[in-house]
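Coming up: chain A.
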Amino acid sequence: MRSRFTFLLGALVITAMPLALAQTGSLHLPGTVEAGSAFSIQSTGNGNAVLYIVGLGQVVKRKVQLGQTVSFAPGDLRSAGHYLAVLVGDSSTENGAFDVTAAHQPGALSFLAKPSRLAVDLHDGISGVVYVFDAFQNLVLATTQVSFQLSGVAGATQTRTALTHNGVAWTKMDSAAKEGSVQFVARVGDAASTRVMQLVPGNPCHLRMSARPSGQRLAVETEPVRDCNGNALPDGTIVTFTERYKGGESTVDVPLKRGVARTDMPAYGGAKISVATGVFVGNEIRWGGER
Partner candidate 1 sequence: MRDLQASKRGTQSVTTGSVDCKALRFVKGLLRWLDCGGLYPRKAERRRAVIQPEIRGSNPRPTNRKGVVQRTESIAPTRGPIPLSMIFLAAFVVHLPLLLMKLPLKSYDANFHIFFASHYLHNWFDPWNPKWYAGFSQTTYPPLPQQWLALVSRLIGLDMAYMAVQFIAILLLALGVYRFSMLWVDRRAAAFAALASVFLGSECFLVYSAGQLSTTFAAPLYLNALPYLFQWVRHGKWRSFLKGGALFVAAAAAHHATLLFGSFLFAVPVLALVIFDRQDGERVSIPAFLVRSGSIILVVGAAVAVVLLPFWIALIHYPVTQTPIPHPSRANYILSPQWGLNYFVVPYGALILALPFIFLRGSSIARLRPLLLGFWLAFLVGLGGTTPVGRLVLGRAFDVLTMERFSYWATLLALPFVGLLATTLIDRFQLRAVAGLTIAAGLTCALAVSWATYRPADAADFKVNAVASWLNRDGHDRYRYVTLGFGNKISRLAVLTNASSVDGEWNSGRMLPELTQFGGGALTSSKYFGKPGLDALSAILHHADRYGLKWVFVKDPYYEPLLVFGGWRRVDDLEDKTITVWSKEDVPPAIAVNAPQIPPQWQGLLWGILPIGSSILALVLVLIPERRWHRQRVVEPSTADENLVLQRLAS
Partner candidate 2 sequence: MSRIGRLLAIVITAATVALIVVGTIWPVPSAVAMAGSGATLLRPSSSPQAAVENLAAEIGQQAWEKAYSSLANKSEFTELEFARDLTGTYPSLRTYATLDSFDLRPLHASADEAQVQLKLRWSTVVGAFLDTRTLRVVRTGDRWGVLWPIVKEPRVPPQVIPVNYLRWDVIYRGPEDDWGSQDVEAPHVRIVDMHPVDRSAGVVIMGELLNEDVVPAFVTVKATLLAKNGSAIATEDSFDKISHILLPKQVTPFLIRFQNVALSEVDSVHMEPSASLIAASADPVIEIEDQHFNPAPGAALSGKLVNQSGQVVSVAHVLGTFYDKSGQLVWVADQYVDRALLPQTPVSFAMSIPADIASKVSSERAITTAYSSGRFQ
């Protein structure tokens, strides 16, 4: 309904334009207005008229006394963009245009941080993109400095700054060496936005197992499995034990529980038992005392 009304008004304005041009008199409009700020429009002439301010998604209608100043309160015009002012009098129509720009003061940030989960110790593994908006959700196109800060786990806090281009700023950061949650904060002036990211252990770097007899079978168990930074791989990580013996082989995929993987395997003298997780291969045991 609103758009239909806007369309009608637009049509009215376009129709009235040639007529208006034929009239004498003028409107004194500001060149630019900051979104949300107060401003005024000076009219000339005598009598009553109606002033229409038509912009994207917003129309303001005021009855005015010609020759007086029409004042607009803060917040009357909130959306940035190009506005048309049309003064419709009894015998004449005047018009003009002005721009509403976003407020200089950032009011809100839209912050896209990716990924939400990543391995530790990755160079440029984290990306952050910020869109800077004013208090009225207008994209602030003026160049603004954005600061990014990654903190939360043991290790140095990383800080980067970036300037916005056309309202957007971005950066890349390294993931820390310690697993855990990190806070990724983007800040412009008083406006800040925080995302929580999870740093998880990387590829295993340390995988060792031991074996001992368990009745008729062999109990094999890994030491706590860690990545190259000493982070323990999380429970549920699959560890594959493979036992090769004369003429046969046994395999079992075991999830880590409390940091270690353990299982029972058949006990064959001279059997070779190996352990792997993912594409990382751990140590190998030859059952029968050799190692």
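Worth a mention:
Note that in this section contacts are C-beta pairs under 8 Å (C-beta built on N, C-alpha and C of every residue); 3 or more make two chains touch, one makes a residue touch a chain; residues count from 1.
Here is how the candidates were picked: all candidates are chains of the complex that A comes from, given by their letters.
Remember, predicted model here, so these are calculated numbers, not experimental data.
Touching chain A in this complex, out of the candidates 1 or 2, is candidate 2. Interface residues of chain A, counted against candidate 2 in their complex, comprise 110-119, 193, 195, 200-201, 203-204, 233-239, 242, 247-255, 257, 263-266, 277-279.
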